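To start, the structure under review is shown below, and the notes come after it.
Excerpt of the complex: some chains, original placement.
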Amino acid sequence: MKKIPVSILGATGSVGQKFIQLLSNHPYFVIESLVASERSAGKKFGDAVNWILPVPLPSEIASLVIKKTQETLSSKILFSGLDSSIAGEVEEFYANKGHIIISNSKNHRFDEFVPLLIPEVNHEHLELIRYQNYGGGAIITNPNCSTIGLAMSLKPIIDNFGLSDVNVVTMQALSGAGYPGVSSLDILDNVIPFISGEEEKLETEPKKIFGKYSEGKIEFSDLRISAQCNRVAVMDGHLETVQVKLKNNVCHGDIIEVWKNFSGLPQKLNLPSAPKQPIYYFTEDNFPQPRIHRNIENGMAVSIGRLRKCNIFDFKFSILSHNTVRGAAGGSILCAELLLEKEYMNAF
Amino acid sequence: MKKIPVSILGATGSVGQKFIQLLSNHPYFVIESLVASERSAGKKFGDAVNWILPVPLPSEIASLVIKKTQETLSSKILFSGLDSSIAGEVEEFYANKGHIIISNSKNHRFDEFVPLLIPEVNHEHLELIRYQNYGGGAIITNPNCSTIGLAMSLKPIIDNFGLSDVNVVTMQALSGAGYPGVSSLDILDNVIPFISGEEEKLETEPKKIFGKYSEGKIEFSDLRISAQCNRVAVMDGHLETVQVKLKNNVCHGDIIEVWKNFSGLPQKLNLPSAPKQPIYYFTEDNFPQPRIHRNIENGMAVSIGRLRKCNIFDFKFSILSHNTVRGAAGGSILCAELLLEKEYMNAF
Amino acid sequence: MKKIPVSILGATGSVGQKFIQLLSNHPYFVIESLVASERSAGKKFGDAVNWILPVPLPSEIASLVIKKTQETLSSKILFSGLDSSIAGEVEEFYANKGHIIISNSKNHRFDEFVPLLIPEVNHEHLELIRYQNYGGGAIITNPNCSTIGLAMSLKPIIDNFGLSDVNVVTMQALSGAGYPGVSSLDILDNVIPFISGEEEKLETEPKKIFGKYSEGKIEFSDLRISAQCNRVAVMDGHLETVQVKLKNNVCHGDIIEVWKNFSGLPQKLNLPSAPKQPIYYFTEDNFPQPRIHRNIENGMAVSIGRLRKCNIFDFKFSILSHNTVRGAAGGSILCAELLLEKEYMNAF
């Protein structure tokens, strides 16, 4: 099979770099163009980037000359790690030129016909793109990094037992803030009890993700969600304490069972970036932990632990997922893999 | 006024060291004896202790010879920073010898006639000690370090608006685990979503603290509490996200008002360790933070921020208090100051 | 005594903030004006600053309206925490207007008639300012933060035993890079073996500091110095391993003796910011440490430990000093105190 060329918008940023890492040696895709701001455009990528990942920058990528935003691109699929300050406009520009953009930015997440996609959770929402008016192009969005792990842990609960309330408190990693992001002076020996805009995303995105799709429309879920977000001195991996109120009576073991058995379309299609087992449940008292569990299944699985009865809600538990892999670049690549398999590509 | 001699049980431990720091130059008290385990007894304190505080060990303390547990002590008041594995027995031993013990250990917290005391919150519970059967001695306990800040933030809410539900998620400092406590290999670039026994304490202690006292009896509060506890890479200062369901309708400004105006008996009596203002409310989005706010009022005040409406409960907010000062040694010393002022000493 | 008004150039930066903290309640000085860049000028300081210190911003300072660079100032003495990109020009501008500037920037450190001053080490260099041509104004500079602690530790060695070679490796704190400075993504679980320009400063500044002053000239020292600088995940306090080759034969105890007995003009004059004891020697194997010793004498003393024979040089040891207090704002204030006492003020 000949590899499909793809391009990366916002290639020098932290999400952009993660895209490059994950697309190196990808069985379906090969990087064709890298796009970044005026400041970097025209330079070789290796000269322009402040490469922050603990793996070497591939030399064939280092020698690519960076294109500038809105320059013509030939690959159909574009992965976007653009900053939200410009992502809205640039992504529309390329969609109108006929490209399919898979974006990590918040800008288009709540557009009527834009899927907010987690392949294991709501693959049927991908149908929405048939209703977009970009003349052959399309925009697909990834949810926020803290939403993805949460939604995956809730999916089997919703499907099997029904869910009415979700209360979540996050302890989020530094890489979620991009680079340079959080100053070391603000976080060493400290926790910051605030992340701008994050609680709103966690409280609204799951309503769309868990919405019912029918003929180009999503009926939003009536799930009640409250979120509180904190930044902690962790490199990668968002830890979240979760409390749930269910619609049906279930016991402790029932929930663990549906988590362990959870599997979605990506697993069925055996997509290359899909985790073999999307959810891991740990029985150790002090698991999951960011440093120990973030890289399970190459960072694409969600780790859960500490399921127990709650005095106020029905149950409480802790979840952990890798914010820049499952929660950003890896999640987007999985969306693209799904797109290919579902043969949407032909339709565009 | 001649200073009153006091002794410290468990003097070499982390709470014991904090007692020494806070009692140096105390206007009421002077350290008479230091008590520790067999391993240290008989040595000079300066030789036996692994002093971990960032202030010098006073030389007159360094030269004190450590007494062994159950050795005869002449000071009436004993502060206990003993480990819970031995605190139960040792504290009873000394109470039976006629001493008043102010303890940070969990062992006697739920004894029928033992007050679980926060001077600003439930000073009237101190009356309980008149019902103890220690023949002149008594045991008074400090709540758990994560309970104290929470209870102080809830007290004016309960008094003014009534409270039915409390949901709390903690991000607790390393010093709460004692020394050596948490291994650096377990916490660097990590969060541990579990602290043994901590959630149970947070879910039960406030029920006694907010219980109604009447003639030697405490009628426990029916407050519904759920707690989830995490350990983070912070030296001192427990940060807690709190959600509350009130009994009466109030607006945002009402709550801030009662926090700002909150004042208790220690403030009225102008006790030396009492914070002038027990609660600070910050309007900055990203406050309170452990490193910035833990030392306000010498670590004896509680800092609060981010009060906002909640989709599930009525309100949510974040609190911060110093776990080894307000939450341990400083809180105990304030109890002792109250004891003196209320002239309980004469009764014993 | 009426307090002398002073102003702060670069008041919103990290050194500027430290000046504000240290000048609050200063016995000689009172802050008159705060100067910052266009972006902040005209705003109240409390609104413009991102206050990062763990002590409250004094309200009388918060309400000061920030002046813009090159605006007329009425106080004679100006403390400068300006960035080196503009410090050169701005400091000259104010010197020409008749102000005495005490600067932390590198720009004028090697000007022929500008003293590079550490009051305990080379107070006689202050005479240089009489030779400056600023028409009543003058510029005095503070050495680099990592130089000051080193120079203080070497001064009694040079005076007593002679010194030919100094080899130093630093592990420097984050606050030395200003705010936001080092990204948390660059330093968590990491060390950076490079600080731009730092090694050059450490290798050249001591030659001027230890130079012989005579009639408006400094004959630079021929000390041979090699420096290697690293950034570590420490908030405040530069730790340095030092190796020295002496001109005379001495024993271990001799060196400790001259350190313990070291005292300079600031101690003799009893200047308010002068440490009572400028150098502390610790006999513990694992001392000094940044977190434990940086605040000794309010951050104005140097802590030393681990003096031992060296296989290549004569001796090796470790030193620790507070980089933003002794190494920046505190050091500058001590220079100003010396200036007053020496009655240079009258001459200008």
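Should a chain be cited, it is by its letter among A, B and C, assigned in written order, with residues numbered from 1 in that chain.
In this text, a contact is a pair of C-beta atoms (placed from the backbone, for glycine too) under 8 Å apart; a residue touches a chain by one contact, two chains touch by 3 or more.
Predicted model, so just to flag it, every value in this text is computed and none were measured.
Peer 1: Quick one: how many copies does the complete complex have, if 3 are shown in place?
Peer 2: Whole-complex copy count for this file comes out at 4.
To be clear about the criterion, only the chains that are shown with their structure count from here on.
Peer 1: Relative to chain C, which chain's C-alpha centre is the most remote?
Peer 2: Farthest by centroid: A.
Peer 1: Taking all residue numbers used at the chain A/chain B interface, answer same if over half belong to both copies and different if under half do.
Peer 2: Same; most numbers are used by both chain A and chain B.
Peer 1: Just the number, please: Cα centre separation of chain B and chain C in whole Å.
Peer 2: 40
Peer 1: Need the CA-centroid distance for the pair chain A / chain B, whole Å please.
Peer 2: 42
Peer 1: Enumerate the residues of chain A that touch no fewer than two other chains.
Peer 2: 188-189, 233-235
Peer 1: Using the touch definition up top, name the residues of chain C that touch chain B in the complex.
Peer 2: The touching residues are 54, 56, 188-189, 291-296.
Peer 1: Mind listing the chain A positions that touch chain B in their complex?
Peer 2: 165, 167, 169, 171, 188-194, 196, 203, 224-226, 228, 230, 232-235, 239, 241, 243, 285-292, 305-306, 310-313, 316, 318
Peer 1: Show which residues of chain C lie in contact with chain A when the two form their complex.
Peer 2: Going by the criterion above, the answer is residues 14, 52, 174-175, 179-189, 233-235.
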